[in-house]
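With one protein chain removed, the remaining protein chains of the complex are shown where they sit.
Just so it is clear, A and B label the chains in written order, and each chain counts residues from 1 on its own.
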Amino acid sequence: MTVRRVLILAPAVLIIFLLQSYFWVPTYEEQTRGNPGRLNEYIAASIGDASILNPILSADSASGDINSMVFEGLIDRDEELRFRGRLATSWEIYEDAYFYINEEARIPGVGRAGVQQVETLLQRAKAGESPVSPELRTSLGNIREISIVPPREFLVTKSEKAKDEEAAEVKIRVSSPARIRLVLNRVDQDLFDNLSYILGKKYFDSFDAQGCLTVDDEKWQEKLPAYADEILPVTEHNPIVVFHLRPDVKFHDGHVFDANDVKFTCEAIINPKNLSPRIATYEPVKRVEVVDPLTVRIVYKRLYSPALETWGMGIIPEHLLNDEALKKEAIRLGKDPEKFSMRQSSFSRNPIGCGPFVFRQWKSDRHIILDRFDDYWEGPPNYRLYIYRIIPDVLTQEMEFYAGTIDHYGVPPHQVRRLKDDPKYQSFSGLSLGYTYIGYNMRREPFNDPRVRRALGMAINVDKIIKYVLHDQGERITGPFVKQTDYYNHGIPPVPYDPEGALKLLDKAGWEPNKEGWLEKDGKRFQFTLITNSGNPLREALLAIAQDAWKKIGIDVRTDRVEWAVFIEERVDKADFDALILGWLMGLEPDLYEVWHSSQTDPYQLNFVGFKNREADDLIIKVRQEYDHDRQVAYCRRLHEIIAREQPYTFLYVGKWTAVLDMRIVIQETDSLGNVVYKKITPTKTGNFTFYFNKWRKLPELPSFAAEG
Amino acid sequence: MTNDYTKAISKDSDANAPAVPRRSRLRESWQLLKQNRLAVVGLVIFVLFFCTAFIGLVLTTGTNPIFDPAMVRLQEKLRPPLSRPNLEALRPEEVPGAGVYLLGTDDLGRDLFARMLQGAWVSLTVGFVAVGISVLVGILVGGIAGYFGQNHTSIDTLIMRFVDIMLCFPSFFLILTVVALLPASMYNIMIVIGLTSWMGSARFVRAEFLSLREQDFVTAARALGVNDWRIIFRHMIPNAIAPVLVSATIGIATAILTEAGLSFLGFGVPPPHATWGNILSDGRRFIFDAPWLTFAPGFAILIVVLSFNLFGEGLRDILNPKLRERY
Partner (left out) sequence: MLSFIGRSIIQKTVTLFFVSVVSFLIIHLAPGEPSQVDPLNPKFTPEIVERFRKEFHLDKPMYVQYVYFYRDLFTGKTVSWKDNQSVLAKIWERFLNSLPLFIVGTVITWTLSFPVGIRAAVGRSGLYDRSTTFLSYLLISIPGFFFAYMLIIVVVTRFHVPVIGMETFGLGDAPWLHLIMDRVWHLLLPSVLGATGGIAILSRYVRSQMLEVEGQDYVRTARAKGVPEEQVHYKHALRNALLPFVTMFGLILPGLIGGSVIIESIFSWPGMGRMAYEAILARDYPIILTVNFISAVLVLAGTFISDLLYLVVDPRIRL
């Protein structure tokens, strides 16, 4: 019967056809051995797809991964975390400082003085005509130039919005007095403090800025002090960064990179039309000046040393994204040129930068392919292709890794142990940037006593937590700085596990065990509630462990797990807690202002434990205004000491991450004699194992490594 | 695609459904069921599953349950089945109920056996409540359309058009959308599954009613002046319920699978409730390091859903007079 035969043959043929395709697919080994092309490709896996390939607009990590390959910043950090030049060959930082002449103030030995007199006074002091303190000497010696800014009259318009009213325009007439401009060789945050030795203690504070302003409408009179601070600040630091750019760097389209691109990038971020998520970190920028095609000068509104790091931001090509280009594109696409912004531009899906890899193709939810850039200024990378695959499922990523079609994926910790022992792979691990802590509400009894806080820390066996709960995927930490940086003070020993010692400390603080074994002071039992957010099992486990540990020394602890939104809004933001378990993610910059400064203790601010320490405050401000690395490090270490002494938190641990790669991926370099040398991949200080990515390549077989030097 | 085939089969069988119940039906049904060995096995597992779920409910709830499915012991994570707890690292109240981890522990050191027990109850509830909702809505809508439809064609048309509209949505996609947009909760999932799957029962009931209302006993009841609602509930629904029951049994199986699918995509019953679906979808990450986390819930779902399907199919055969003669 034909019908019958067809019915049986059709599926059989189909199945055989489908199954035979197996023989065409390469196995793990065949991919590396039988196919030299594959060795020149690096395939990474990601859970999520990129969203926008424009470094100034992207906010997600997948877009960030690609942008860091396609675009290049002016600077980045080297193995030791120092800044190093990329598109900039070098940079210098100096300062323009200004102050207004206060004609009402009496200058010691001079009396009331006009601008000319003040200028001569300073010139003389600089020339060393009068004996001064060493600090003032340094500050004066640092002054390169003194000049006068003449007084001027101008009009400022502000838009104000009173309750339930339309926005109104406020016109402010300003008649500013003369100003002295000081050009400094390097940034000096103590300048005005020191100058007040010459000009008198009250010279700056008594300046009447409000007197120089007139508002057209009486209604806004009460706003005057705020306007005065904003329009006529008596003293002003304008740190200036001058970048000298690398010559002959090309964008992928062959256009030569120059200072206009830097200026454009910065202005595009600040431009509110572009809705850049990075706008906050560029807010201190006052203006960007192009000095010549290879020199760009950035003037800041105030002292803010973390600003330098923002220049690691990828530079975008001005010639493709300026208003004119966007207008053309809008017209071509038939869209309203007024509304058309960089966000709508097709550039975001076809980026052009000057990084080591050239964008080739982006298939949504599938892959992004980059080719190497043969004209890359540092020499082209070894890999010809960089492929970024989007695989939304962790398990299938793992399967693809075993099948050899991805070279790298984010290995979850539980797989680490198994893969580490596999001779096929090499693994890297490093400390992450986040730490976990127990924070105490220092506004409340008995947490206002540092001895109590230390004792609470001493009762918890953190080493055991790391061993059993984290399975050694963590390390102890003693303070709020990134452990791999210089800012971290390694001289501070962690709080020891010592329940006996804890009891002694508590005894000194007045807490004694009662008959039932609970600690008591003035007839009141030591009792409080420890909270954390629900949904984080690690923190929930810590909750139980801490409760148990404290119970053992006679403290009656209750615990509570609160849903995240409620936890933040009701408990943390309103500082309504005794003690809590939380974590912070740190940046490499040592700016502690938001979390540790005493001005940040109000509701909804981040210093919710209420840490207030005058010396610490002072240091925190100094750190963020200091541009000199060594001095910053000294301030930070001191700050670390204070925080460790005060124990506002019990610092628990920093977690670890691990990456796994095929053993045959190595660093390939050419030595001075022109021989090819292979080196093992080693992570840098922060554990960045991809630091030398451009020199990586995969070999068909494991090579013999050059002697480690 | 799957749905359409099911519909096709159901349409086929409901036309053949019995019209008038017979006295010896129950016994006869039992006889018939006994002949279908797969269905008997299905029924046995079905009953066992019920018992497990109830016992599980008792053992895993309360302030200090014998098996605590929520007890996190991070130091005991990913222990294989039947391993003994490390007593020195645990506080006394953390030691598992049976003295050993019967099915091992998960990535947070929770006792998998306890979680499976709790999950049995949750899966059962999800299945039953969802199907309960869908059957109730189906009977109500189908009943109204079928009973009043003849005199008021507009009601029937309106209702059946609405059914058509609902059928236009791809069901899993619709469930996914709604569940993703609503806040995650077990009740939302049950309600959403229920409210998106009543169209089949509505159609059965309407068809049954259309034929039943022509039957003599309905005419007689109406002649006696029995009011409409009493006729519907007392006389017609009991006669129309059979095909609905069959589809409900299979519907429970589908609901359990749907919940597992939703869990896989991250929209299932949210913690702290354990369901087999979310145990499975959480556990798959550890498939090489802790295969028990995938296999235990995977096979549990497979077996239970299979038993529901087999039993449901057996029921269908019993209720189908044509097949009765044949077997």
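Just so it is clear, a contact is a pair of C-beta atoms (placed from the backbone, for glycine too) under 8 Å apart; a residue touches a chain by one contact, two chains touch by 3 or more.
All of these numbers come straight from a predicted model, not from anything done at the bench.
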Practice task
Please provide the labels of all shown chains that the missing chain touches.
Solution key: A, B
Completion exercise
Contacting the left-out chain: of A:261, A:400 or A:486, that is A:400
Problem - Among A:392, A:496, A:517 or A:587, the residue in touch with the chain that has been omitted - result: A:392
Practice task
Would you mind spotting which of B:159, B:260, B:290 or B:315 touches the chain that isn't drawn?
Solution key: B:260
Problem - Chain not shown, touching residues in subunit A - result: 1, 3-4, 7-8, 10-11, 14, 17-29, 31, 35, 37-38, 41, 43, 49, 51-52, 59, 272, 275, 277, 343-344, 348-349, 363-367, 387, 389-393, 395-396, 399-400, 402-406, 565
Practice task
Could I get the residues of subunit B that touch the absent chain, sorted low to high?
Solution key: 1-2, 4-6, 8-9, 12, 38, 161, 164-165, 167-170, 172-174, 176-178, 180-183, 253, 257, 260-261, 264-265, 277, 280-281, 284, 287, 294, 298, 301-302, 305-306, 308-310, 313, 322, 326-327
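The rule is short, and it goes like this: only the chains that are shown with their structure count from here on.
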Exercise for the section: Provide the residue numbers of subunit B that touch subunit A in the complex, in ascending order. Expected result: 72-75, 78, 89, 91, 107-108, 271, 284-289
Handout entry: Touching residues on subunit A, where the partner in the complex is subunit B
Key = 394-395, 398, 412, 414-415, 418, 468-469, 535, 537-538, 540-541, 544, 548
